[in-house]
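A single protein chain has been omitted; all remaining protein chains appear in their positions.
Naming follows writing order (A and B), and every chain is counted from residue 1.
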Amino acid sequence: MAMSDRAMTRRGFLAAGLGAAAVPLLAGCSSNLGNTVASGLFGARLPSETLVFWNLFGGGDGSRMETMEAGYRKKYGPNSLQATTFAWGNPYYTKVTLATVGNKPPDVAISHLTRAKPLWSGGLLEPITADDLSSVGLSPADFSPAPWKEQRTDGKNIAVPLDTHPIVMFFNTDVCRKAGLVDSDGKLKALDDMDAFESALAAISKVTGGVALTIPNVGGETATPWRVFWTFYNQNKAATPFLSDNGSKLTVDEDVFAKVNERLQSWVKKGWVNKALDYATAESYMFTGKSGLYLEGEWEITTAQSVKGLKFGMVPIPNLYDQPAAQADSHTFVLPRKDRTPQERHQAMLFIRSMLDQSMTWAKGGHIPAFQRVANSAAYKALEPQADYASAAKHAVYDDPAWYGGSGSTFEGIVGAELGLIQQLASTPQAAMQSIKDQLSVYLNTPSPL
Amino acid sequence: MTTATVTTPRSRSARETKVRFNSPLQRKDSRSAWLFIAPFGVFYLAFLLGPTIYMFVMSFFNTSTVHAGLGSFAGFANYAEMLSRPDFWSSLLHTLQFTLYTTPPLVILAFIFAVLTNRMNRGQWFYRLAFFLPFILPSATISLIWVFIFTPTTGLWAMVETWFGITPGSGVLSSPNTAMIGIAIATVWWTLGFNFVLYLAGLQEIPRELYEAAAVDGASAWEQIRFITIPQLGRTTALVVLLQIIASLKIFDQVYLMTSGGPGTSTQVLLQLITGTGFTDNRLGAASAASVLLFIVIIIVAIIRQLIGRAAARKEA
Partner (left out) sequence: MAISTPRPRMKSPVSAAAPARSVQTKTSGRAFNIVALIVLIVFAIIWLIPSLFALKTSLTDNGTAALGASAILADWNPTLASYASYFTSGNIWNWYIASAITSVVTAVLTVFFASMTAYALSRLKFRGSNLVMLLIILGIMIPSQVLIVPIFQELNAMSLLNTYWSVIFPQVPAVIAVFIFKSFFDGIPRELEEAARIDGAGRWRVYWSVVMPLSQPVIAAVTILTFVGVWNNLLLPLFVLSNPDLMTVPVGLATVQGSFGQRYADIQAGAVLAALPLVILYLIFQRRIVEGVTGSGLKG
């Protein structure tokens, strides 16, 4: 009696425990859910017929990427692709890192070129071989030289560049025309030396009755001050890398740092450049004619084109010092470290090829295609205003490789915040440099964890 | 309450040890006791005590997220780094700021709502629902709701501001001066229900005779609250405040989801610094050092809490 009781209850206990886990298991068996549950419970591999792709694109880029993903699905079937978008910046790269460490990475992921390097040195990426490229009809010659050269690391290809996205100069056509800076076919006159540029700023300032050029630098905006600084800094022949040896040495040329920033401060003091504006406001100044020029990445083309009645153009940032330069990064495709069958690897390359083939769609969002068959096509050359600034890709300057560097990184956050203070006249270039040194010392003195 | 249950078996067992382990039956008890404890014990050692010890060990090494093993020995470098980092101290400061913003409303409003609800003859379920329901919602839901309410210019918060003749600014969460206030408002709304039910439970324990006696003496409603309810709920209040301080030290969800520590680092808190250092900078060793420091702070607060609880229990006894 007692025995059977005990057996009953024990069986009941087991049934309760198993039942709880089994119900969803059974419910999902017929579909993909079953595979997911098996993976969650037993660490099984997720189904491989679907290619998993992660990216960090929101806004206009996000919707264009969706269009391109639809293009891939059209070719390879509706269930051929599972695309996931994560929040931009550090959260995204954290996810890519942890998923790879935890053995469930995507098949293909987007990475900024400057962030692919730390991922590579952490052993999280697989090199892309010449065979991989040729298996889908690609060769190094198919890509613009600057990003291709930049991605080569340790003699390997670590990423396939999709684009180059430099910072450019937006101009409000109406304001600049009143300032006498626009020629008859609506193009901005060349402003490629300091005197010409400063007299243009003075002229625009007269038209707007306020600032001539806006650069966002408050409200958490640290990236733009960095992009602007890195552009002008590298236009100097004397410019040295900011960081060397993967971020263990600070090698910035302090004279050039001071020179560039003092010039910027003089513009602020003359009222030509704003003291403190956040991203959206700085942009709306140019849209509404409160300023004539605006420095930002070319991706803002989507927002600008959505403003009704706005006439605007985009050009490379003028060369004010010794040589043309524009801070830039590239969106690239990377293959996270993962057990793959040859077929899966080939499919990943087919996906990359399919995305590259649709570079024209991508280019509409402002990005300069890295895929030369599109970049050199008549269709791209006819695209306005994209064609006007495409040359900026030739003079692209990437951030220095560092384990804490790259787009949206800790490095950009620290240095960009100080540069923002310089522009607000809240700090001198010398004081800012000292503060940068203090804050970076932790990272400079720490051995790279990668 | 904890202390009361804890001290009894200890003092009893000390005296009984000698007698206890003689008979075979008791030895059998001992064996089954360990069998009863074993399953929980395995998890306790593997996922509570083990990680705690491992955290201390890792904090002395340059452990990396992407490489196996502990990495090179770092000595006290990780601690020196954390203690000299401005963002470590500012994160602690933000925690303090958050505690200061949330504790008074969480104590005072919860107290008022509980006292008033306790008085109602009917509809108690409704007030419980209104005040307590948010507490069981996921932080993701809370954050999505409040970020939406705080949408600049067109959000619900901005709409209410316009009703009161205030021009809505650039949004509560977008300014470093107000972002923490926004997080605090969402948190008060979310967790008030917890204190509310604690106070309600405390109110049930106040002897009715106290009020009757006071009423006989002619005490007004306010005087009854002032001289009976508030002192009688003193222990609950102390508990609520201490729990709030500990919860503030461990705050992560709302900040991560509502502002990710921004604008700038104006709302960054310690657990974010820890996860940022560990999982974004890939430096688990340094992150462990920060964890140990936070761990020590929390343990100190918890010990203070135990001491206060013990003192109160002694006073009552």
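One rule holds for everything that comes next: a contact is a pair of C-beta atoms (placed from the backbone, for glycine too) under 8 Å apart; a residue touches a chain by one contact, two chains touch by 3 or more.
Remember, it's a predicted structure, so these values are computed and weren't measured experimentally.
**Student:** The complex has one chain that is not drawn here; which of the drawn chains does it touch?
**Tutor:** Counted over the whole complex, the chain not pictured touches A, B.
**Student:** Check each of B:92, B:243 or B:313 against the chain that is not shown and name the one that touches it.
**Tutor:** Looking across B:92, B:243 or B:313, the contact with the absent chain belongs to B:243.
**Student:** Tell me which residue among B:155, B:182 or B:264 touches the hidden chain in the full complex.
**Tutor:** Residue touching the absent chain, from the options given: B:155.
**Student:** In the whole complex, what residues of subunit A lie against the chain that is missing from view?
**Tutor:** 2, 5-6, 9-10, 13, 16-17, 20-21, 24, 28, 33, 36-37, 39-43, 46, 58-60, 62-63, 66, 84-87, 91, 95, 98-99, 101-104
**Student:** Can you name the residues of subunit B that touch the chain not displayed here?
**Tutor:** Residues 1-2, 5-6, 9-10, 13-14, 16-17, 20-21, 26, 29-30, 32-34, 36-37, 39-41, 43-44, 46-52, 54-55, 58, 63, 68, 109, 112-113, 115-121, 124-141, 143-146, 148-149, 151, 153-156, 158-159, 189, 192, 194, 197-198, 200-201, 203-204, 206, 208, 211-212, 214-222, 224-225, 228-229, 239, 243, 246, 249-250, 252-253, 256-257, 271, 274-275, 278-279, 284, 287-288, 291, 294-295, 298-299, 302-303 of subunit B touch the chain that is not shown.
The definition used in the following text is that only the chains that are shown with their structure count from here on.
**Student:** Quick check: in the complex, which residue numbers of subunit B touch subunit A?
**Tutor:** 62-67, 71-72, 81, 84-86, 170, 174-175, 260, 262-264, 276, 279-286
**Student:** Of all residues in subunit A, which touch subunit B in the complex?
**Tutor:** 90-91, 93-94, 97-98, 101, 122-124, 219-220, 222, 278, 403-404, 410, 417, 439, 442, 446-447, 449-450
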